[in-house]
Each structure stands twice: as C-alpha cells, then as structure tokens.
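In this view, the complex is presented without one of its protein chains, the others remaining in place.
As written, the chain order gives the labels A and B, with residue 1 at the start of each chain.
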Amino acid sequence: MKLYRPVTVLVGLLFVMLGGLTRLAEPEQVYDDSNRVVVKGTIGEELDFSGTTVTVHRMKFARAYLTGDRDEKAVTTNGIYVALEYSTVRGTQDPPNPSAELITDDNTIYAPIGETWGGRIDLAEPGFAIDGAVVFEVNPDDVKGLTLRVRSTPFFTVLTQDVSVDLGVPDDKVARQLMDQATPEYLIPRGVKRVAS
Amino acid sequence: MMRSQRVLRLTAQVSLLVALASSATFVLVRPYLTDEDKVYRQGSITEVVERGPVSIGRVQWQLESLEVYTQLVNAEKKKIELDQPAGSVVILAKTFITPLDGLKMGADGFSCPAKLRDDRGNVWESQNAFGFTMATRCSDEDFPFVRNKAGAVAHVFVVPASAVSHLTGIQIDDLGDYRRVLLTR
Partner (left out) sequence: MESLDDVIDAMIADRVIHRHRRKWLIALALVVVLAVVIFFTGGWKEKQGRRVDTLDAPVTIEAGRFEVGISKAIIWRTPKTEYSEAKSRLAVEVQLKNIDEEDRTSTRFDSDLLRWVIPGKDPIKAENVTCKEVIGYILVYGLPAESCVVEFKVSPNFSTDQVEIGVLAERYTADSGLLGASEKPYWHNEQAKAVVRVPTTIETEIEK
C-alpha cells in the first residue's frame, strides 16, 4: 500500500503541470475576446451587425472638413481626414453602445473626430435606415491595411458580433494615390433617416 | 446468495450514479433558468393581455385602440413636427391609465413609458408630440393625474408604413417584478 502514495502524488503533480503548460502554450487566450464574432467585408458589402445592416459606400480622403455651420472656417489637420459614407438599417436587436474605429496593419487605432455629425456611426429605430458619414483624423504615413471596425460593447459578457470592413489600402502605392486625390475640403453630410427599403 | 449481493451492489452503484448525474445537471443549468434578471434582460414577453385592464407596478393600464395617422395636428390644426421620413406613419396608442395607491406621484406626475411591438420582435419607443390635444405622457402639466382616477394618454410612435400590418400591441416593462406585458388590441 505504501507504494501507491508517492505515485498518486506524482500523478497529481503531473496533471497540475499539464494544466499550467497548456495555459503557457496559449497566452493569447487570456486576453483575446473569445466572446466576439467578427463579420468581415469590403466597401459596398452589406454586413450584419447583431441584426443591423452596416454598409460602407465609399471612402474619401480630405485635407480639411466643414460641418456646414454658419460662418465657419474649414478645420485643417497636419495629417489627413478619412471620411466613410455609410448606411445602417436597423433590425430587431439593439446593438449596445456601437463604436467605430480605424485600424491599420501596424495596429494603430484612429478615433472619429469629436463633432456632432461625423463623430459616430448612427443607428435609427427598427425598420429605419440612416445615411451618414463618419470622419477620422489619420496619419497619412500609416494607412496600410486601413480597416473599419465597428464594435458593440454590452454591459454583460455575452456573445458579441463586430463588423470589420477592409477599406482597400493594401500597400503604400495605393495610399499615395489616395493622398494625391484627396479633396481640399470635405463637407460632412448630416445623417439622414429614411424608411428602409 | 452471491448473485443477490451482486445485484444489490449494482443497484446501489447505479442509483448513486443517477443521483450524482442529476444533481450535476441541476447545478449546471440552474443559473440560466432561475436567474430572473438575466432572463428578463433577454427581452421576451412574459404575459399577453387583451386590452386590459392590467396592473403593472402601481399603475393600471388599459389599451383602447391603435390608430394610424399620416400626421398629427395640434389645437390650431397645425401639423406637429415629428421625425417622419418619407414612407413612415404615425401610430397613436390610446390608453387609459390609472395611478393606484402607493405610486409615487410628484408635482410633475409620474412616468408611464410604453413601447410599440410587432410580431417580428421589433420594438419602437414613443416620441414627444408637444401641443397635441390629448396627453402623450403622464408627466404633462396640462393634463394632471388624480390618484385612482383613469386618465387618457395617447402614446405616439413613428414606424415604417410596412410595419403597420405586423403591429401587435404596446409593451410595458416592469423591471422590479421582471414582467414584460404585451397589451394587445
């Protein structure tokens, strides 16, 4: 009987070590959000965002923007403005706290400008659509792999769906072209609500 | 003798296994079935009442009608500005609301929010329609409420015209009792 005890202990130790090793082998899992599903797409595609449809129609580069207020001067930047014109069609569900950001291949994250129009992706009531634009201030030297990411952040940990739109900037050559074609001033359109077709 | 002993042992083992398995299942599934808060937040209706009256919280509700309008006008017959894109209509949910004993009623009345629901699960929140000839909420100074007396309230909604045939009724949420009541017409 005495022979069993050390062996039992060793077996127990072995399992503990195995558990520790598996944790070491996949450290990313500790931080990665395993409760997020990402729906990937491109410009022009209708993508599902927890029951709401998000479509990015076009992307425009601009050196300055206007909000359409009276007596305003164009707001300029040392970088470049990227405007995404989009449509959202609201479904049955209510994606909690939707947020939009731009990401590049270098993992740089850009946030929308802090204006009333162009500061976020807007959603309407069920059955209604919104056509609008969201504008980001961006570093023109870091736009390779530019991707729009729309996430919802619920209060509870539930299975969440994010949308990732590839904006078609695969290399520096395309980035250069987009920069050269940038308009000097972009007038941010106000969000328009309409009945979804 | 030997066989009966074996049978006895086998029965004991099987019953122990069954007991363990069932208690494990119970413990596993219990948080999902009995967590009222979580179940409530999933958004499903807990009871359906035709027309009413039904007491929810300390307020009694009765649904009179769901009416469709192209626009709302005020006392001077002028159009009330609502966010109505082309292709949408205005729904008026006419209700009788009675504040019961125990309801906290301040100088600005009380709150009686109702949402409009359709058979596809879409839920719309009510809109503000200032100047309408009826009360559109329970906190309007022009239409004060008296305890235990019914008052007429018309909840205003804007929905796509295509949704009208799907409308089922108004939804009243009661977080305190984890009830979500659908009042149908």
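The rule is short, and it goes like this: a residue touches a chain if its C-beta (ideal position, glycine included) is under 8 Å from a C-beta of that chain, and two chains touch if they have at least 3 such contacts.
Note that this is a predicted model, so its numbers are computed, not measured.
Shown chains touched by the hidden chain across the complete assembly: A. Among A:T53, A:Q93 or A:T108, only A:T108 touches the chain left out of the display.
Touching the missing chain, out of A:T53, A:Q93, A:N139 or A:T183, is residue A:N139. For the chain missing from the display, the contacting residue among A:N78, A:Q181 or A:S197 is A:N78, taking the whole complex into account.
By the touch definition given at the top, chain A reaches the unshown chain through residues 30-31, 75-79, 106-111, 113-114, 137-139, 141-142.
Keep in mind that, in the parts below, only the chains that are shown with their structure count from here on.
Chain A and chain B have CA centres that are 33 Å apart. Touching chain A in their complex are the following residues of chain B: 38, 41, 83, 85-88, 120-125, 158-163.
Within the complex formed with chain B, the chain A residues making contact are 91-92, 125-128, 156, 192-196.
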